[in-house]
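Sharing a structure, written as structure tokens. Questions coming.
Removed: one protein chain of the complex. Kept in place: all other protein chains.
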Amino acid sequence: MTELSQPADRRASIGTAEPRHDGPAKVTGSAPYAFEHPAADPAYGHLVTSAVARGRITALHTDAARALPGVLAVLSHLAAPALADTSDAEFAVLQSDEVAFRGQIVALVVAEDAETAREAARLVGVEYEESTARTVLDPESDALYCPESVNGGHRSDTRDAAVEGLLSAADHLLDATYRTPMQHQAAMEPHTTTALWQENRGHPSLTLYDSTQNPHGVRRTLATVLGLPADAIRCVAHYVGGGFGSKGLPHANVVAAALAARAVPGRTVRLPLTRQQTFTLGGHRTPTVQRVRLGADEGGRIRAISHEAWEHTSRIKEFAEQTAAISRMMYTAEHRTTAHRLLPLDVPVPTWMRAPGEAPGSYALEVAVDELAELVGVDPIELRVRNEPPHDPETGKPWSSRRLVDCLREGAEWFGWDPHHAPRLRREGRWRVGHGVAAATYPGLYIPGTKAEIERLGDGRYAVRTGAVDLGTGAWTVLAQIAADALDCPLDRIALELGDTRLPRASVAGGSTGTACWGSAIVGAARAFRAEHGSDPRTGARTLAGPEEHPEREQYAIHSFGAHFVEVRIDADTGEVRVPRMRSVFSAGRIINPVTARSQFVGAMIMGVSAALHEENAVGHGGALATHDLAGYHVASHADVGDLRARWLEETDPAYTPIGARGIGEIGIVGAAAAVANATYDATGLRIRQLPLTPDHFLP
Amino acid sequence: MDRDIELRVDREAHAVRVDTRTTLLDLLRDRLGNMSPKKGCDHGQCGACTVLVDGRRTLSCLLLAAQASDCEVTTAAGLAPGGEPHPVQQAFLDHDGYQCGYCTPGQICSGVGVLDEAARDEPSHVTEDLTARVALDREELKERMSGNLCRCGAHPGIIDALEEAARQ
């Protein structure tokens, strides 16, 4: 298929700094999120969650809750409808007396108002027979296992028999173990569903206004779990208050909302998670322990890499983050071993979090590379340049584009990087000052299956419809820009419709795939529409189509790259770490909209700095989370955000899609924490091999 | 238990009977249908529910509706009468000071409050000299806005927007 070219006769929409189309609705607060869809006389749900990490419910007292005026229903495993499919235990809500983690749903209240629902939930008494829970990730545990595959469909392990020998014979061997903590997506909008169950002559139907990155996925999952035909379920998500992976897959709360609605047919039920519940039910990133070994020759060329990752998963559902996968392609070593080991624990279910795999994996790898540069005695940029692979080491395919060195060089100049290979321990007044660099990458993933519909409207505009969703990425704007160029019409002729399973099927808003996958479907549909209806279509002319064939994609290894440059300042007396300055350069293909793209890049960089400095959770011995709210789980505040800027290289990647744009939602977080960590080393000479880099690590 | 209260929301008078447990936030959202202030944490830890109560920026999730009786409440919706954006809202639009939009109404109400507090010469944690007049530079804005969390990372755009609004 051919590249989407710029329209010749007028200004293209792609590439222009178009302000967000959803802006006016967002700044006034009128854009409706999941809780906010109008409903006549809604009821309110509230969840009761388990107080133990492992055990069995022995008694459940609901009389006091039921006696409360205004309570409409109290559901528990003793009084909840059987679900059609409980093979995925995360969705087997209220189906048994077993408790698999602290915070699991054990009962559910529906009431006339939110106050009554909350109080009724408090009055539900649950007794447990508690068993000994295991909640701590122990890399020595006998219960560790090798998953069949890791997230993204990658192999769990890649083994190369030559690695051990090369490592022991290397001129320079870096062998270090790094730790990252349990982290949370902490989207500002808690996971919420507004649900309506209706019965029409024995045929149930379910409408969900859900806070999701994947309306069609929610519908598919709920159809299976509830045993309903897919077309009996409608899922709507016009606006989503951030997801960062936590809303990419449905979670137990959506099933609970469906059960709540089913308990009061014909009545809309709003079921928001409390903020505390989002920490257990909304997902998290596994803690990791990562051992990285790099064996290099005298000149710093890496001959062998070994990257092993230990992670936890929940006992009821496996999620295996592809933490070590980044080391399969990032540097040139011909011999590589990567491995993932999982420990099933009595903990909540981990899931995607922005750049799953690459984010924690890059932290370990990119600090290790910094450490190797010191061993070799070269500047860390130079070390990376010496280890540029000419083609993808894992697949042998040529790169569609690999401009890491360009990113490093441009970033170095922009930042004012002074080459060095040992900590400089600089001091300015009370501040210890350091600079750090790290590289970033993210794959050009492609999820097939999205379709789009184009229709000529009576007012001369084109309706462009697909069931994709905008979590704040800019899809409402960017997809309209793509549609305008694909239809070769002005932007104001596009009437975009998103976020509804009544629209054509679209893939998840995740993996930095949205613009490529949804955009390709829109381009495909636009071309089919023009082929079918010409340039002056009649009102009502309509075409449904997906992307055109694009065989080039399979011939290349497709990845974005980037380079982060960070300045840190560390208070010499208190150890407080600040990041006053960060400059990052990305190679991400064509940039559709510089306004939304910049916000995506910088936003992910901020999340990376936040992970570097602040974010940490842990499951304690009784299964309680160490922190379970936004006062305890620290995400960067305004005062933590220094002068952070992003740039990108002008380029396009037609091998990936006809649009030429690779994804930009995740690459900004990849490597960011490593750059901060490397800068703290330059400032202090202390190599802290764990996150977050809190003040206690840097006390005098 | 119920209590009758009167208050004005976005210039409109309301006389309502509320459950004493109802917060101002839930009164606005669940009873009055004003969804502009958002519930991000419901415990005063994120700032998404910020509204102006008698002109002062306030977390509506930590204020009982009964406490707000006889008060004038302004939400981000009320800052834009007739759809005409407030200068702070326009600055957010101009600087892409938002992404998902969920923290945005709270950031905007907070920003309006910050500009007013600075105009009244109220100091902050980073004010260099408590005895001098407050100069609202970038560091001041960041410190003063820190009660409004944003997870998308729109912070630079938000502070750009408020810098511009402060200049006007």
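Per-chain residue numbering starts at 1, and chain names A and B are given in the order in which the chains are listed.
One rule holds for everything that comes next: a contact is a pair of C-beta atoms (placed from the backbone, for glycine too) under 8 Å apart; a residue touches a chain by one contact, two chains touch by 3 or more.
Rule of thumb we're sticking to: contacts and distances are computed from a predicted model.
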So which of "ABC transporter permease", "Proton-translocating NADH-quinone oxidoreductase, chain L", "Xanthine dehydrogenase family protein subunit M" or "YciI family protein" is the UniProt name of the chain that got left out? "Xanthine dehydrogenase family protein subunit M"
Specify the residue from the set A:237, A:613 or A:667 that touches the hidden chain. A:613
Please identify which residue in A:59, A:84, A:531 or A:631 touches the non-displayed chain. A:631
Residue ranges of chain A at the interface with the undisplayed chain: 51, 102, 115, 118-119, 122, 429-430, 573-576, 578, 613-614, 618, 620-622, 624-629, 631-632, 634, 636-640, 694-696, 699-700
For chain B, which positions touch the chain that isn't shown here? 1, 3, 19-21, 23, 42-44, 47, 50, 56-59, 61-64, 66-67, 110, 113-114, 117, 120-132, 142-144, 146-149
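Methods note: only the chains that are shown with their structure count from here on.
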Centre to centre, by mean C-alpha position, how many angstrom separate chain A and chain B? 29
Complex contacts: residues of chain A adjacent to chain B: 19-20, 22-33, 35-36, 38, 44, 113-115, 119, 185-190, 239-242, 244, 272, 274-275, 471-474, 595-596, 598-600, 602-607, 629-631, 635-639, 641, 644
Which residues of chain B touch chain A in the complex? 19, 21-22, 26, 29-30, 33, 35-43, 45-46, 48, 75-77, 79-80, 83, 85, 89, 92-94, 96, 98-105, 108, 126, 141-143, 145-159
